[in-house]
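Missing here: one protein chain of the complex. Every other protein chain is in place.
As written, the chain order gives the labels A, B and C, with residue 1 at the start of each chain.
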Amino acid sequence: MRYSGFKVIKEALTGHKGWTPAWRDPAPQAHYDIVIIGGGGHGLATAYYLAKQYQQKRIAVLEKGWIGGGNVGRNTTIIRSNYLLDGNEPFYEFSLKLWEGLEQDFNYNAMISQRGILNLIHSDAQRDAFIRRGNAMILNGADAEMLTTEQIKARYPFLNTDDARFPIKGGLAQHRGGTVRHDAVAWGYARGADGHGVDIIQNCEVTGFRIENGKCLGVETSKGFIGAGKVGCAVAGSSSRLMSKADMRLPMESHVLQAFVSEGLKPVLPGVVTFGAGHFYCSQSDKGGLVFGGDLDGYNSYAQRGNLPVVEDVCEGGMAIFPAFGRARLLRMWGGIMDMSMDGSPIIDRTHIDGLYFNGGWCYGGFKATPASGFCFAHLLATDAPHPTATAYRFDRFEKGLMIDEKGMGNQPNLH
Amino acid sequence: MIIDHPLLGPRDSAEFTYMGDARLIDRPDPDAGTAAQDFYEYGYLRDNPAGWHDELWFHEAGDRSWLVITRNTLTHEISKVQLARDVARSRGRSK
Amino acid sequence: MTQSNRIGRAQVDFTKTLKFSFDGKSYAGHPGDTLASALLANGVRLMGRSFKYHRPRGPLSAGSEEPNALVELRSGARQEPNTRATTAELFDGLFAKSQNRLGSLKFDLLSINDRFANFLTAGFYYKTFMWPAAFWEKLYEPIIRKAAGLGSLSLKDDPDVYDKGFLHCDLLIIGAGPAGLSAALTAGRAGADVILADEDFRMGGRLNSETFAIGDASGADWAATAVAELASLPNVRLMKRTTVIGAFDHGIYGAVERVSDHMHTPDAGKPRQVLWRIYTKHTVLAAGAIERPIAFENNDRPGIMLASALRTYANRFAVAADRRVAIFTNNDDGHRTAADLHARGVKIAAVVDVRPNAPSSMDYEVLHGQVVDTKGRLGLTFAEVKLADGSMRTLDCGALGLSGGWNPNVHLTCHQRGRPTWNADLAAFVPGADLPAGMTVAGAAQGDLSTAGALSGGAKAARQALGLKGRMATLSEAEDAPVNITPFWYVEGCSRAWLDQQNDVTVKDVKLSHQEGFRSVEHLKRYTTLGMATDQGKTSNMGGLAIMAELAGKTIPEVGTTIFRPPYTPTAIGVFAGRHREQEFHPKRLTPSHKWAEEQGAVFVEVGNWLRAQWFPLPGETTWRASVDREVLATRKSVGVCDVTTLGKVDVQGTDAAAFLNKIYCNGFAKLAVGKTRYGLMLREDGIAMDDGTAARLAEDHFVVTTTTANALPVYRHMEFVRQCLCPDMDVQLISTTEAWAQYAVAGPNSRKLLEKIVDQDISNDAFPFMACTNITICGGLRARLFRISFSGELAYEIAVPTAYGDALMRKIIEVGAEFDVTPYGTEALGVMRIEKGHAAGNELNGTTTAQNLGMGRMISKLKDSIGKTLSQREGLNADGDLRQVGIKPVDPGDPVPAGAHLMNADGPIDAAHDQGYVTSACYSPNLGHAIALGFLKNGSERLGERMQLVSPLTKVHVDVEITSAHFIDPEGERLRA
Partner (left out) sequence: MHDLMPITALGGTEARIDAFDHVTITENDGLALASVAARIGHEKPCHATLKKLLGAVPGPGKAILHDPEAGFWMGPDQWMIGAPRATHELLADQLTTLFGETASVTEQSGAWVCFDVTGPAMQDLCERLCAVPIRRMVAGDAQRTMIHQLGCFVIRRQDADHIRILGPRASAGSLHHALITAAHSTA
């Protein structure tokens, strides 16, 4: 079924009888050409592009719970392509371009809103670093603009520029950055993939891989064995758990990242603001909630919940630059499991096991990457060659010393 | 979280800095023929278990001890806390 | 308007009158009132508008679960959106406005949305607004954003202060109702350290809202007596107006005490709220239960509320929501409300009970049937009842009480992802088995809905938690009515029947969500926004679940429930920050010469938490460049002084101290002679440069290591890791001495002459050559340390004295240096001189650069093992054409060479694919008369003299530059050794 303004009106006038399920609820078949493990944003996007872009047939997405229940449904909805390093920037810019046409492409309004992202600058050294970054963005075809404190004040008059512990000395803006209704991304891809014949199988947990003489033949699941020509894993925070079933150890730790939303408020924040001297970033959803976050809790965790010190740390950062938010109320806090890699950058690569492919290590940058991650993983699965924008995301880069370390924190995942 | 420091008793984990897998104590022999591979695995590969995990915490705002803490990554329950120095010695580290 | 709806006496103080205003109209109330009770007393039912359809709304509840009666409380900078009128304590001069309306509350223009309800169903926005693409940001979204949101912020800085605090106890009791009080009495009398926290401003919980007795006292009086006894116990801390917002790991609870919210403005110096971090061994959760409504057509009109809320308004606040009240119930509790109201002279239009076996009453009519619809534009006027025999009745009533049964407050039992379990007798979820460690649940929160049950449950829970032996004290007689309920969630065939009143989620929306395949609870919640309002679904979730279960042909437990997450009720962002905001966000670190530098009018710059003098402007200097150039020239010409205390210092002692440094530095230290200093480069284990500095050997077994200002902490942590975890048997002891010593760089050709006037020993070039270090005394006896090291490239020293003497030493240096025109210089001049000299600093050591990149590859000693050595040999870190540090200067001396600019081949294309490198640090060199820079360039060491393009499209710079050696000044280092 195609969604349209006309359809909405027609249904409104006829009691909404005509709406059908956004995706089917099929039973798994015995064998698929390609099985994607993980019904999150990346897995569903992969299936969507495999079917639509690469005309692959007989595809299934296996989700242990309900689709969109992982990080795609528990992030702070920001999209941007303001990266520094050659290994990253072209990929994230590719992703941003895909976002820009996504809704028309999969016929679902994900409320992609390019209201801009602003990184505040507080020191000369930071300015130097941001100038280098902004230049890298422009040289890679992305947009970037250096804003003066005055320009920033004009847009955010209530920003604390007078009495700040760390004075605001300008900011790096990417106007094409913004936010997206996160759940809608999962639903849109799911509906789109389903429309192209992909089987989305929920409540189907993968319990093991069937591997014979170096080749992966399929997966054991809570709904029985499912054979596959190729198996692609896209399970983010659960990557290590899943790949250990194939006796793989990953360059990765799983960490909890908390996120927060305030009660609904009339519009105050036009775009996304990130505070460079503290751990705080914030945007405002269409519903009116201030959506904000900060640092990882810092310890390995699969608990999908965090602790008080980080909540305080984040709100301290918020009050340092937005003292006007003091009387807004924090409504809800939650946690996601981040697949923190050893250099802060992802992996989209084949494994040493024939027919087994891996996509993970997104740290907390996974949401903005969803379209490109799906596209590039689909490309790898369909062609067995890395997509041109994702050639650096290899497993062996650590062994070879080719890390892609945006933050320069080295092999300590919780610092990326 | 509360970390039951072997010397100081229960302390708020906010006083500590986390480093990760306690296998970082087992620094490979740099003179072994396999040193390159050993150090790559030591530096980059992790079990990252969903369950019990031995991990290193530094009592930054306390007595500056490195601790090895056995903690469940699913529930955050802590079952054991030891001084890393004792653990290191017990694993044969010396000078 | 008079308080026409006051009925009899209660727990409000009629002897005092409080004036307040709502939407510009002034009213009167009394101490003990909430804003909602006072408005109802004045006959005001309409208090708000719903989120989507802007339907008129009055209070549904009398507590913190309130979804409807949200107002903007206070004005100006203290304006507080979305404040629940049902919990806002009345004070004299209270000012409140209704919110989320266009026009007046009575005539909200946006209520037009209600007319288009058919179009604005669940998820409608996912299906449209997509054409043309550009219109989303430009047209649709702005309209939606403007209409969305609830209350508004003033956007003025919050003028109130917030505090934090830390408490420790044996037993934390959450909720001061019958169960909580009983638990507190048990534990308190047993001598345990007890904290009893309750969100209300009056302890007692439901006891304050009920008429039945405990023993021979009324419930409210019994509660008051219990509170009085607890207050007399030194080991019990009573915390009213305190909401426990979250149960975190290992017995840590977050609690917010509203210290001043019940006052017009906080007292001077006092916080508005305090965030308490409570550490407890055991917890008794006695948070009570919340009554749930029943869904039927138009069940959201002002005047329709929970039956228990009607009872609270009557019994606690002496307020009748209206003079004519009807009740719609599926259990006996609804009848209790009717009885209490009747006793207070309120006319009961009828009690509508869905149960055939409903108890009858002498005092009012009981109808076996269902309320199927209501009337009344801005407030309830009639309720339509369909009787069991199919006939219809119209009830004339201004208030309708709904009693759909009670939901135990399991919220905090879920904060560590515990799942509640289904109790069929109560038709409700009760706490599951997987509670947070140390937590027991008692009373209504556990599903024990009778007062007697709560009293004994609370006592038992406390005894269990504390392991108390001996027989239990006898408890007073109390109401012990059995729960008699027939599950009933919504009236058959209803469609615009509200489940989530704030977010306007109706039965129809849940059905649509199911129809479109959003069938898991989480999908339902996210697709319809059910339960995502500011009440977090406290009154709405169950209805939605029940309907979903029916549609899916499952039981409610099979459908499951969503996870409750902290905070229990929405909490001011300000209180989480406490004092750490604005200037107090992070503590400041001041250098020993700070006071003196201030007197000189220095301009300070943030470096980490340090404030360092950036430059020292002199009268007549109009630009910072003028000051910095002067400081640089004067230093290189004669002598300058700079406070370098901020560099990290670590005291390394022990017989294995040298071996230890050999391990942490990639270059050798074993052979460093006593009395000598050496530059050291520290690698991370991954082979990347971590930090650099010097190590001075003061004795065979004693070194002083310096780190960069930024890395002082991580480097110390790393050194302790190596000491404790990798080399546990090395005899080496570490301690940071960063702040113990005031350290000044004295640099320039005349630095020796200057210092000779201060130090008490021979520091001639022979006696104290380049890189020498020693303990000395100065000014006739003060202990000090002298290092002959140079960051500036000049003949230079660093001199250190105990911090307390730092101020005096700086003044002394300036005094004795007068004859050499000694010039204080700041971090800018320091930066210029180190760039002129080609020294790497933070901008170069950016966490991705190797020793090789820095041109120090050869420093990595092959003769010994050191941290990072092995992994530094990986091919990717040693590839041909790697980045090398170089110097960069403009071809046209007038051109800038900005940091952050990228290097491109001369005449080559300008894009990422042809990027050759970038500028890390740049400055204007007053000695050379043009800009200079350091940077990293592919294969840089082979390209000295090459011309390149330097581009910074971001800042619109594009100049021709020449690659040079990084050592712009005195490359042979003669000055150092002079």
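In this text, a contact is a pair of C-beta atoms (placed from the backbone, for glycine too) under 8 Å apart; a residue touches a chain by one contact, two chains touch by 3 or more.
Here the structure is a predicted model, which is why all the values come from computation and not from measurement.
Partners of the chain left out, restricted to shown chains and counted across the full complex, are B, C.
The chain omitted from view is touched by exactly one of C:Gly76, C:Pro132, C:Gly269 or C:Pro482, namely C:Gly269.
Here one chain is not drawn; of C:Ala148, C:Ala461 or C:Leu809, the residue touching it is C:Leu809.
Only one residue in the set C:Thr17, C:Ser75, C:Ser104 or C:Thr655 touches the chain that does not appear here, and it is C:Thr655.
Against the chain not displayed here, chain B makes contact via residues 7-9, 12, 14-15, 60-65, 83, 85. The omitted chain makes contact with chain C at the following residues, 161, 163-168, 193, 268-271, 274, 277, 279, 579-580, 584, 586-591, 594-595, 609-610, 645, 651, 653-655, 701-702, 729-731, 733, 735-742, 777-783, 801-809, 812.
Operating definition for what follows: only the chains that are shown with their structure count from here on.
When the C-beta pairs in contact are tallied for A-B and for A-C, the bigger tally goes to A-C. Rounded to whole angstrom, the centroid-to-centroid distance between chain B and chain C, based on C-alpha atoms, equals 28 Å. The mean-CA centres of chain A and chain B are about 30 angstrom from one another, to the nearest whole unit. For chain A, residues that reach two or more other chains under the stated contact definition are 303, 307, 399, 411. Taken residue by residue, chain B touches two or more other chains at 1, 12, 17, 19, 40, 43, 75-76, whereas all remaining positions touch fewer. Per the touch definition, chain C reaches chain A in the complex via residues 51, 78-82, 118-119, 121, 124-131, 133, 136-137, 141, 144-146, 148-158, 160, 162, 164, 246, 248-249, 252, 254, 275, 277, 415-417, 508, 512, 515-518, 520, 522-523, 526-527, 529, 534, 536, 565-567, 570-574, 576-578, 580-586, 605-607, 684-688, 690, 842-843, 846-848, 871, 874-878, 898-902, 910-912, 915, 918-922, 951-955. Interface of chain C with chain B (complex): residues 248-252, 277, 279, 416, 437, 656, 659, 685-686, 713, 717, 720-721, 724-730, 865, 869-871, 873-874. Chain A meets chain C in the complex at residues 3-5, 7-9, 12-13, 16, 19-23, 25, 65-66, 68-69, 73, 86, 89-90, 100-101, 103-104, 107-115, 122-125, 127-141, 144-146, 157-158, 160, 163-167, 181, 183-184, 187-188, 202, 262-268, 277-278, 284, 286-288, 303-305, 307-308, 311-312, 314-320, 323-334, 397, 399-403, 405, 407-411.
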